[in-house]
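Below is one structure; the comments refer to it alone.
With one protein chain withheld, the remaining protein chains of the complex are depicted in position.
== subunit A ==
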Amino acid sequence: MSQFAINLLFVGASFALYIGIAIWARAGSTKDFYVAGGGVHPITNGMATAADWMSAASFISMAGLLASGGYANSTFLMGWTGGYVILAMLLAPYLRKFGKFTVPDFIGDRFYSNTARLVAIVCLIIASVTYVIGQMTGAGVAFSRFLEVSNTWGIWIAAFIVFLYAVFGGMKGITYTQVAQYVVLIIAYTIPAVFIAMQLTGNPIPMFGMFSTHTESGIPLLTKLDDVVNALGFQDYTADVDNKLNMVLFTLSLMVGTAGLPHVIIRFFTVPKVADARWSAGWALVFIALLYLTAPAVGSMARLNLATTVYPDMAGQVENYEEAALNPILYEDRPDWFRTWEETGLITHNDLNNDGRIQMYNNAADFSDRGWEGNELEVNNDILVLANPEIANLPGWVVGLIAAGGIAAALSTAAGLLLAISSAISHDLIKTMINPKISEKGEMLAARISMGGAILLATYLGLNPPGFAAQTVALAFGIAGASLFPALMMGIFSKRMNNKGAIAGMLAGLICTLLYIFTYLGWFFVPGTNMLANTPDNWMLGISPLSFGAVGAVINFAVAFLVSNATDAPPQEIQDLVESVRYPKGAGAAVDH
């Protein structure tokens, strides 16, 4: 059977599984469609949350960024897990007690203002659309490889399937489909990692293998990796970073963004009790950690495998890396996976010194003494996880499995976000604010039209994305963290916070963050419209646009605090509402909508 047929089989079988479960556990009502009913066990809910949460960014893109950035990109690992600590302590239990099912609902009611609701809707839509751009980038990579078409075609096909999946679904609301997606996703991610860890270190557990001895050379794997990348002109994989401020802010940005993203928050409305919302966050993190603890192993081992594929002599070396570097493989002899990825345009080779070989090294380093005239190999970071099993020569079914996993990750999250966008428009904007008498049919139609609009926009922008999948997604986190998180938190922890303060804070956080991002990445991410080049020299105080969400959040808090204290305290019934969300007692059945 050809690899193409195996991929098709695995992706097809996993889809059949999700659809089968969806039909078996059909949502009974509109409420079920949005939040999967109120009776979900914390462990089940944790698993579903993990599937919702881990998107193309975590599955496809993150290990690639770890591989290329090494220690510096640990921010993704800490940021996307540490956010759950804030979520579990500062938001989830109280929002569960509040008992509505959208983020604008809470903000609109708590700040007794439709303007606040509208601002929250705008923040939510901007953050979610940016997030979907990242998903489209990642899903495009997966589809282009798996259907063996160009990357552009891959993105359009992904868009079409995500659209079908989200619009005709209601699957999203069914927790058990999410559970199945989690199982597929984690198996697909772990199996190749176990094989590779075995090959390289003899240790079957990737998270331990990463810190043990590289069998072929007999030195620790990370030391080996440092030596290899060093010989190619890169800094050490484990090297410390100079710009600690940026690293701290980036991590913080991802953390507060996690706690501000609507599709994750919604998950905590589906547990029976407030106490379960706390446990649920813990279980979600356990299931997420299974992938996140494996990811750094995948990243480091893939980087090593890629280098030793190009420079086979390096694998067994302990000392003579310089010599080994002089003998890269001939372009003619490139492995099969290399050829298939070349077709997608995500790997390119350009024989600058016409020696018929592949020189892969840091372009900033000068190796003219070795007869090298520039780096000849461009490998898109986002392909690394998908190509990983092939690079390690694993059997065809493992490759098929990872294709199914990557697509599951992208689809489940994209569908979740589209649902959040469409419910913000159809429910919060149209039904609550514009036309309360709209029929259920009309509401569903508005939901589907807004999903269609969001996906077209995201796909168009995804063709020329502002970064790799995980970086684009990081921007979405910055936006959500700077706008929604502070308003949610203050809504619970400050009785004094009033409508004017919250609105001013959200607007200040959102606008500052967007302006900073657009300055470097182009207005609304349209390429070529940026005012400054996106390089560290141009960044204010060395703060990258990816990290600015944390600054935006601080601005949000400060503005909200000042404005609120200069204006009237909120009315007594709102203060009582805040009081009541603080205590689990009397939470009642989940979501009475």
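The rule we apply is simple: a residue touches a chain if its C-beta (ideal position, glycine included) is under 8 Å from a C-beta of that chain, and two chains touch if they have at least 3 such contacts; residues count from 1.
Simple rule for what comes next: contacts and distances are computed from a predicted model.
The listed options are "Membrane protein", "Branched-chain amino acid ABC transporter permease", "histidine kinase" or "Lipoprotein-releasing system ATP-binding protein LolD", and the UniProt record of the chain not shown names that protein "Membrane protein". Within the whole complex, the absent chain has one touching residue among A:77, A:398, A:424 or A:454, and that is A:77. In the complete complex, the residue from A:8, A:275, A:326 or A:577 that touches the missing chain is A:275. Only one of A:240, A:336 or A:378 touches the chain withheld from this view, namely A:240. Among A:220, A:452 or A:542, only A:220 touches the chain that is left out of the view. The set of subunit A residues touching the chain not shown comprises 66, 71, 74, 77-78, 81-82, 84-86, 88-90, 93, 207, 210-212, 219-224, 226, 238, 240, 244, 247-248, 251-252, 273-275, 278-279, 281-282, 285-286, 289, 292-293, 296, 493, 579, 582-587.
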